[in-house]
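One protein chain is absent from this view; the other protein chains keep their places.
For reference, chains read A, B and C in written order, and residue numbers begin at 1 within each chain.
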Amino acid sequence: MNITSLGTAQYPSRLKRCVDDRQSVPAGILRGAKAQPGDDILFELAGAREQLFFDPSAARAGIVTCGGLCPGLNDVIRSVFFELRYAYGVQEVLGFRWGYQGLDPERGSAPVVLTHEAVDRIHLQGGTILGTSRGPVDKARAVDNLIRLGVNILFTIGGDGTQRGARDLFLEAQRRAYPLAVVGIPKTIDSDIPFVSRSFGFLTAVQEAARVLDRAHTEVRSVQNGIAVVKLMGRHAGFLTAAATVASQDVNFALIPEVPFNLEGDRGFMSELERRIVARGHAVIAIAEGAGQELLGEPGEARDASGNVKLKDIGQFLVGKIDQHFRGRNVPFVMRYFDPSYIVRSSPANTEDSILCDQFARHAVHAAMAGKTGLVIGYLHDCYIHVPIELLATQQKRLDPSSPIWSAVLSATGQPHRFE
Amino acid sequence: MNITSLGTAQYPSRLKRCVDDRQSVPAGILRGAKAQPGDDILFELAGAREQLFFDPSAARAGIVTCGGLCPGLNDVIRSVFFELRYAYGVQEVLGFRWGYQGLDPERGSAPVVLTHEAVDRIHLQGGTILGTSRGPVDKARAVDNLIRLGVNILFTIGGDGTQRGARDLFLEAQRRAYPLAVVGIPKTIDSDIPFVSRSFGFLTAVQEAARVLDRAHTEVRSVQNGIAVVKLMGRHAGFLTAAATVASQDVNFALIPEVPFNLEGDRGFMSELERRIVARGHAVIAIAEGAGQELLGEPGEARDASGNVKLKDIGQFLVGKIDQHFRGRNVPFVMRYFDPSYIVRSSPANTEDSILCDQFARHAVHAAMAGKTGLVIGYLHDCYIHVPIELLATQQKRLDPSSPIWSAVLSATGQPHRFE
Amino acid sequence: MNITSLGTAQYPSRLKRCVDDRQSVPAGILRGAKAQPGDDILFELAGAREQLFFDPSAARAGIVTCGGLCPGLNDVIRSVFFELRYAYGVQEVLGFRWGYQGLDPERGSAPVVLTHEAVDRIHLQGGTILGTSRGPVDKARAVDNLIRLGVNILFTIGGDGTQRGARDLFLEAQRRAYPLAVVGIPKTIDSDIPFVSRSFGFLTAVQEAARVLDRAHTEVRSVQNGIAVVKLMGRHAGFLTAAATVASQDVNFALIPEVPFNLEGDRGFMSELERRIVARGHAVIAIAEGAGQELLGEPGEARDASGNVKLKDIGQFLVGKIDQHFRGRNVPFVMRYFDPSYIVRSSPANTEDSILCDQFARHAVHAAMAGKTGLVIGYLHDCYIHVPIELLATQQKRLDPSSPIWSAVLSATGQPHRFE
Partner (left out) sequence: MNITSLGTAQYPSRLKRCVDDRQSVPAGILRGAKAQPGDDILFELAGAREQLFFDPSAARAGIVTCGGLCPGLNDVIRSVFFELRYAYGVQEVLGFRWGYQGLDPERGSAPVVLTHEAVDRIHLQGGTILGTSRGPVDKARAVDNLIRLGVNILFTIGGDGTQRGARDLFLEAQRRAYPLAVVGIPKTIDSDIPFVSRSFGFLTAVQEAARVLDRAHTEVRSVQNGIAVVKLMGRHAGFLTAAATVASQDVNFALIPEVPFNLEGDRGFMSELERRIVARGHAVIAIAEGAGQELLGEPGEARDASGNVKLKDIGQFLVGKIDQHFRGRNVPFVMRYFDPSYIVRSSPANTEDSILCDQFARHAVHAAMAGKTGLVIGYLHDCYIHVPIELLATQQKRLDPSSPIWSAVLSATGQPHRFE
C-alpha cells in the first residue's frame, strides 16, 4: 500500500523509536481453537517510519469529516494537525468543509487553512468544526481539485462508505500518477468496522446512553407498571446497546440485530415482558435501531444520502406492539419512549476517547508521511495497525452472542437467551 | 390556618431559635413603583415554633408524592423524615404509594413504614421512592383511612391540583373534627406556582435542559443550514425555557407561552428564521410546550389524569411548519428535533436543589408540628413562608416579558422583541 | 451616585422596559420583628435607564478582574462585553491585564481590545482570560492612564478591597472633573459581601466542595475509624462550608468562623469526635479556613498582597490535634486530609451561576451607561440593586447561627449546637 518507493526525508523526531514495516499483528491470536476466519491475516504495525515518502516542507495535507456525528471528531482533527505541524513540520493543512462535497469545488465551500489558534480548544466541544454531510464525491472532480490545491495527503474521517470513497480517490490519483496518500480514520459509533476493536467515540456514546438508561429506569420505577423503551444506535451491530446495558445494570431487556426475537408466543418477548411487569412492576428495554427489522416486513427501498437503506423504526413499532398487547390483556401500564441518538452522538469525547482519538490521529499521520495509502488505521489486540481498505469490505464486525459481553448482558438483564 | 389552639408540647431542639407567628413577609417590596397586585399580602414567616400542636410522641405522619416527576422528590421525602424523627422525635412516618390513590385503600397499595435505612441514600437518585400518579382522591375515603391509620399529619408534595386536593382533605377532616395538619410542598418544574420564587427541581431541570441545548447547538453547527427545535417543559410559563436559554447562550430563538408570536409575515418567526439561516447557516430554537397554542387551533377537550387540558404538540407542529417553509423557499436545511422532557425531569437533584429541598422539607415539618394546616411552604424574597392554599388559586405566576430574565433572553438570542 | 446630570442619549433597546430611579428596595423586609440593622436602608433598583449619561458612540469601556479566582469571571466579562456592544452599541471595550496592576502602565501589560470572537466561548472555561493579581493600584497613575486611553467606564470585578480601590478611582477622577463611571461587580466565593444574597461563583463552589465531601466520605467509610478533614474556603464567613454540608448530607461536623468551638473538655470537639468514632467508625469534618482562629494563638502580622491577614492553617492544626488526641487515647484511626481550594475555585460556572453572572454583568452595564458610579451591583430579595461602595464597609455579612441554613447544618450533621 505504499505509493511508490520511499523518499529521502527522515522522521524529524528522531529520538522517538520508529516502527519497522516488517512488524506485523495477526488477526487471529487464540491458539488451540478452531481456525477462525481471518486467522491468517497479518497487518502492518502502525507507527512512525524512519524513512518518509513526503518531504515535510513540500507536503500539503487535507482533512475531511463525513457522515453522522460521533464524539471525538474534533479531537482527531486537532491531533492530526498538531502531529503534522509539530512532529513533522508540515506547513499547510487544509480543512475541507461539509464532508465529501467540500472536495468538489462545484458543490462545496472552499477549504479553510487550519491554524494552531483555530484548532487549539476544539477538542472540548462535540461535533466537527469542518462540518459534515452524507453522500459520495465525484472522484474525478475531487482529484482535479486536490491536484490544483497541491494537496498530496488526505485524511478521511468517516465510516465504511467514506473509506470506500477514499480508496476510489487514491486509485484515481494513482491512475493519473499523482502521488496522493489517502489515509482513513474509521468512525463508527456502532463499533461495527472490522479490525477496529475500539473505535473512537464509542465509549462516550456508551456513557451517554447509559445515562439515558438510568433516567429511563428512574421514570419507570416511579410509576406503576412503567415500561421504558430506549432506542439506541446500532444499524447492524448491537455493541452500543450491549455495552450500555452492562454499564447501566438497570436494563431488563436488550434487543440487538444479531439476536433475532419473536414477539408472540409463550416464550416470545411480549409474554416475557408481561411476566416481568406482573412480577416487578416496571421494565426497561434497550433496543438497537437495527434490531428486529425482520418484524417490520420487507425493507423499503428508501436510502439516506450515504446510501444506507433507511431502517424502519423499530422503537415506535415496539411501543405500538406493547401498547396493543397490554391493552389487550387489560394490564394497566405507563409507557415512556426515549430516542436519544442526537444527544448521544453530539457529546464531547470523554477521557478515554480523547486518548484514542489522539492515537488514531497520530498513527494516521505517521502512515501518510511514510507514503502509505488506501488504508485505515485499525486497532487490534491493543496495537494500532494498517488495514487495507479493500479488506474492510470482506468482513463484517458483528456482536458474537457467545462472547463475554453478551454473556454479561444476559447476566445483567436476566433475560432469556432467546425469545422464541 | 392553625388547626385549633396550640398544644402543650415544646420544640425539642430548644437551642435553635424559633420563629414568631407575628413575623411576616410582604408579597410586594418594591417602593416608589406603582402598586402591584399582591402588594398588601402578608405571609407568616416559616420556621420552628416554640409551642407545638402535636405531641411528637403521639404524632403519626404520612407523605405522598403526586403528579409528574421533578428532581428532588426523594430529597424532600428524606428530609421530612429526618426532621420528624430526629428534630421532633416523631416515631412513625408512613409513605403512601403511587400518589393520591395510595390514600384510598380501595385503589392503592398499603402505605410503607419509612425507616432511616430505607431513606438514607435516596437523595442520590431521581424520581420518587413512593411512586406517583396523576388524578384526584376521594376525600371521604382518604380521611377515613387517615383516621383509621391514626395519621394526623400529612405532607403533600405536588402541584396546584395536588394542593387543592390537600385543602379538601384538611377541610373534610375539620368537618369531622379530626385534627389533621395538611402541609403542602409545592412541586413545579415549570416554576409557575405563585409566591414560590424558586421551586425545588427547577434549577436541575435548567441544567439538564441547557445540556440538551448545547448538544442541539453542536448538531446544527456541524451541518449546513442545521435547524434544531428543542421542546422544553412549560405548560403556561416560560421560566424553564428562558433560564435554559440564558444559561446556554447558544439559543437563537426562545418561544414561550407569555409572548405570542406570528409565524408568517415579513416580521414573523419564519422570516426571521430564514434570515438567520441565510446569514449564519444554523439556528437553535428552544420552545416551551405551552408556547404558541393559539396557532394550533381550538384547544381540544382531552385532559390528562391530573385534569390538565392536553396540549397540542407545538414542537412537532413547528417542525412541520419549518419543513414546509424551507421546502417552499427551496432553501436546503437539516432538521434536528429534541424532546428531552423525561430525561430532564428524572435527573437527580443538583447541589442547589438539594439544599432547597432540604429547606422546604424542614420548614414543612415545622409548620405541621405547630398545627398549621391548609398551606404550602413558599419562598419569597429569600424567606420561607406559609402560603394559604386558597391564595394559590387567586394568582398566576407567569414570566413578565419586561423582567430581567426575559431581557437576558433577548440579549442572549438576539431575537426580535416580537414576531409580528 | 450619578456622575453629574444625565446626557441626552437614550437607551437604544427601547422596547425593553426601563427602570425608574425612584424604584427602590429596602434592606429589611420582615415585619413584626424587632428592628434590624439596615432596616431603613433603601437601594435603587438596578436596570436599564431611559436616559443615558454616555453617548454609546463616544463611550469607551474597560474591564478588570482582581483577587483570587472564582467560577464565572469569564461569564461576567463576556456578558459585559456583549451588553455594551449589542444592547448599547459601544464600539470599544478594553480588557486590562493581571488585575489592578494592568491599570498602571508602569507595572502592567497594555490592555487588550476585546472582540466578539475573543470572548465568544470563554464562559465555558474557568479562571479569567484577563488574568488577575492581588494588590492595590496607584490611583493617580491609573486615572492618568484611563484618561489617556479615553476610558470613561470601568468595570471592576473583585472583592471588598477591589471595590474600595474602585471607589478611590472614581473619586480621583471626580477630583479632576473627568467623568468616569466605575461600577463594581462583587466577587466573593465566601459569599460574605453585604447586600449580595447570592454572589456569582458561590453555587459552583458549593457543588465542587460537596463533590469533595462525597469523596472524603467514601474514603473514611472504607477504612476502620476513618477521619476526614476537609478544609474549605471561608475567611470570615461559613456560608460555603454550611451550604456544602447541607448539600452533601454526609458531613458529621461543620466548623465555621461564626461559631467558636472548644477542642478540649467533655463537651469539646475532641470528645464529641471520639464518641462518634467509637459509635460509628468514621467521621467527616468540614472546616472553613477561618474557623477556630482563636485556637491558633495571636494572629500573625503577615498579610497577602491583597492586604488580608494571613490566616494560620486551621486544617493542619486540627489534623495535628486529632492525631495527638487519638494516639493519646490509644484509639486507632486513619486520617485523610483534603485541601481542595484551587480545584473548587477554578471550576467553570455551573448553570445557575451562568445565569447569575449574566444578570450581574448586564445590570452593571445599565448602571454605567446611565452614569452611575461608585457602586456595586447587589442582589437582595430577588432584586438586582445599586449598592454604594461606602456602604459595603459599614456592614459585614456573616452566617447567622439562628438562620435556617445553620439549622439545616445541625440537622444534617447531628452535631451539638456548641462544643463547649
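In this text, a contact is a pair of C-beta atoms (placed from the backbone, for glycine too) under 8 Å apart; a residue touches a chain by one contact, two chains touch by 3 or more.
From a predicted model like this one, the values you see are computed outputs, not experimental measurements.
*Asks:* Touching the left-out chain: which of C:Thr132, C:Gln293, C:Ser306 or C:Ser354?
*Replies:* The one listed residue touching the chain not shown is C:Thr132.
*Asks:* Taking the full complex into account, find the residue in C:Tyr11, C:Trp98, C:Phe253 or C:Phe269 that is in contact with the omitted chain.
*Replies:* In the complete complex, the chain left out is touched by residue C:Trp98.
*Asks:* Which is it among A:Gly47, A:Gly159, A:Gly290 or A:Pro340 that touches the chain not included here?
*Replies:* A:Gly47
*Asks:* Considering the entire assembly, which residues of subunit A contact the chain that has been omitted?
*Replies:* 13, 15-17, 20, 22-26, 29-33, 42, 45, 47-48, 79, 82-83, 86-87, 123, 197, 203, 206-207, 210, 243, 246-247, 249, 350-352, 354-355, 358-359, 362-363, 380-384, 402, 404-405, 407-408, 410-412, 414, 417-418
*Asks:* Using the document's contact rule, name the residues of subunit C that touch the chain not shown here.
*Replies:* 69, 98, 125-128, 131-133, 212, 215-216, 218-219, 221-224, 336, 338, 340, 342-343, 346-347
We take it that only the chains that are shown with their structure count from here on.
*Asks:* Mean of the CA atoms for each chain, then the mean for all of them together: which chain is nearest?
*Replies:* Of all chains shown, the one whose C-alpha centroid lies nearest the global centroid is B.
*Asks:* Find the chain most remote from subunit C, comparing centres computed as mean CA coordinates.
*Replies:* A
*Asks:* Per the centroid of Cα atoms for each chain, what is the distance between subunit A and subunit C, given in Å?
*Replies:* Each chain reduced to its C-alpha mean, subunit A and subunit C end up 46 Å apart.
*Asks:* Distance between subunit A and subunit B based on Cα centroids, please, to the nearest Å.
*Replies:* Subunit A and subunit B have C-alpha centres separated by 41 Å.
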